[in-house]
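All protein chains of the complex are present and in place, except for one that has been dropped.
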Amino acid sequence: MGIKVSNLTKDYGSEVVLDDLDLNVPDNSFTSIVAPTGAGKTTLLRVMAGVEEPTDGKIYYDGEDVTDVSVQKRNVSMVYQQFINYPSLSIYENIASPLRVSEEEVSQDELDEKVHEVAELLNIEDLLDHLPEEASGGEKQRTAIARALIKDPRFIFLDEPLANLDYKLREELRGQFQLIFQQEKSTFIYATPAPEDALSMSTHIGFLHEQDILQFGESEDVYYHPQYVEVGSYLNEPPMNVLSSELIKESDRYYFQVSEDFTFEAFDLDKLETGQDYLLGVRPQAVEIGEVEGSTTFRTVVSFNEIVGSSTTLHTDHEGQEIIIFVPEPKRRPEGEKLAVSVDPAELYVFAGGTGEIVTQGAKTTLGEKK
Amino acid sequence: MKNRAWWFLLPALAVMSLSAFIPLMTVINYAQYSVFPGSAPQFIGMENFADVLNDGVFLNSLRRQVLFSIEILLIEIPLGLGLALALPKKGKWVGWSLVLLGVPLLIPWNVVGIIWRVFTRSDLGAVPAIFNWIGYGAYNASLNSGDAWWTVVAMDVWHWTPLVVLLCYAGLQAIPEEFYRAAKIDGASAWSTFRYVTLPKLRHSLILAVLLRFMDSFKIYAEPFQLTGGGPGNSTTFLSIYTSRKAIGGFNMGFGAAVSIIYFFLVILISWLLYTIMMNVGGGSSQ
Partner (left out) sequence: MSIIDLQNITHVYQSGGEKTVAVNDVSLTLAEGTSNALIGPSGCGKTTLLNIISGLLTPTEGKVLIDGKDVTELPPQGRDIAQVFQFPVVYDSMDVYGNLAFPLRNRGAPEEEIDERVQVTAELLGLEDRLHVNPANFGPEWSQLVSLGRGIIRHDTTALLFDEPMTDVDPGRKLTLRRRISQAQKRLEVTSLYVTHDQHEALTFAEKAAVMKDGEIVQYGSPEELYERPVSTFVGNFIGSPGMNFIDCEFAGEDLKIGKFTIPINESMRDNLDSSWTGLELGVRPNLVNVYDEPEGGGEIPAKVTLTEHLGSYQIITLEMEDIGTVVKAELPLEEKTDVGSEKFIGLTPENIMLFHNGEAIENGKK
């Protein structure tokens, strides 16, 4: 049955962090709470885990009200961004510590077996005799994760556990988290500002925006069917381009006008209104360099190159609107270069100008969906 | 129920009110009565306060007290900061120097008095001998008021400068190395580095040191009492000696209570002034 959060409000005096928030974390899910830094993800996690009390509202675990149950009695564990370990205990004892202090009697053999089992899962068997200070950052975090797993908690809360690791370790642990999740019977609740972490690992995503969950659903669904422009634009890496436009009618032709010589043929006309403003979402990977048959081609000027290992995030400027292009190889283009680029109208997401709510989306936007 | 933490504070609050609040209320109460042992207290309103403020000995003690604290601060703060800067930052000597510096802090106040009394005895003390040797003339703390005054100052400096050193040293250790590296690269001189990196970063430690040293020196009792009992004459009679003389020696409890209250508010007022002034110095613009 998972976790149910109902009408949750949390404030620190005049600063309201979460406001009347509802959320259902399904059982056996890997649920990511995604939001930029400072949006209140950590607070939400801490309140759900019981480390902090809500100002108002209820938390239910498997249908049972646990709002006033202390965290020690909840059978949960937590992994933090900082690598928290007991410095004077060996890695073995660090991992074993939750079982040593638990009320249930655990025999030495059983304990030994469990420690080795989780240590193997996290590739730290060779380090069991060492102290945490002798381990690298990645190994310290693996130790913290192993300690969180060993008591088979009902729920595991992970607060940006990969944030302080370098990219090679992040790549490795991302894959490993999925395998661990498949093996464990627990439900994972994972807070992260990185869309790629959430998309690659989680079964469900909740997008936190302005003190509330703006959209919640299966990861694929949230990615391919964003309900709001904020969700769509944030949940792509690099972020989705959002272009302001107006729907124009010219004789029998309807089109979105972004600028003088940059227009898209409109579709789903019955959902649209002439003269209204629309925000057009275009994924950076849907922008192609060069002219493409059947696509809208426009000119844009290179302003900045970001080389992201195996790819380049090309920042360009089209009459004051930034257009980001995903280039699947590390290749710098001279700044100031004028490019002709094309976007297929079938790749567009159309959001209402005022509310940012989805109006319609092109036929090709869901091609990658796995169902 | 939302703020359970308050419940945990309750025992502490209870103890505090017993140990500070109740005696304070008693003193405030006393201050409005004429209280002499053996006779019934008589309510006289603000009369005690008026008497205190008109008492020449009180005003002289107060003036002396302020002067003493100013001198103490002017000597101990720069001296303490200087010593802290001179201490080694790392290595095996750190521990030794800190222990050595801390020795005066570990000595009980009455022992401090005895040590200095022996030190300054005109017949066999080291201080008169040294003064004699350098040609100062006859040093005698129990006869010469100047000698008594500077001896009390010296006692306080010897006893409490280590505290300033420790506070500053801890503050210095907390300044990240990057600031000094950046200052080097920015071409800053030793003085600029001290002025723009060390001093601003030590601000909180220094404020703490000034406040602690002010409050403590303003209440100085043991040193002059042990040395000369406040003399010769009234030359080292500070406020605390004056108060206890009036309240206990003179059996005038009501008067003593009024002095205590004025004393108490003076400490709070001056501390607050010092704090406010220091918090507002050094943050400004530079153009």
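Quick notes on this structure:
We just call them A and B in the order they show up, numbering each chain from 1.
Simple rule for what comes next: a residue touches a chain if its C-beta (ideal position, glycine included) is under 8 Å from a C-beta of that chain, and two chains touch if they have at least 3 such contacts.
This is a predicted model, so every value here is computed, not measured.
Taking the complete complex into account, the chain left out of view touches A, B.
Only one of B:131, B:179 or B:221 touches the absent chain when the whole complex is considered: B:179. In the complete complex, the hidden chain is touched by one of A:67, A:90, A:200 or A:244, namely A:200. Contact with the chain that does not appear here is found for just one residue of A:14, A:108, A:251 or A:310, A:310. Mapped onto chain A, the footprint of the missing chain covers residues 36-38, 137, 163, 166-168, 171, 174-175, 178-179, 193-196, 199-201, 219, 223, 235-238, 283-285, 304-311, 315, 326, 328-332, 335, 367-368, 370.
The set of chain B residues touching the chain not shown comprises 176, 178-179, 181-182, 184-189, 192, 196-197, 199-200, 282-287.
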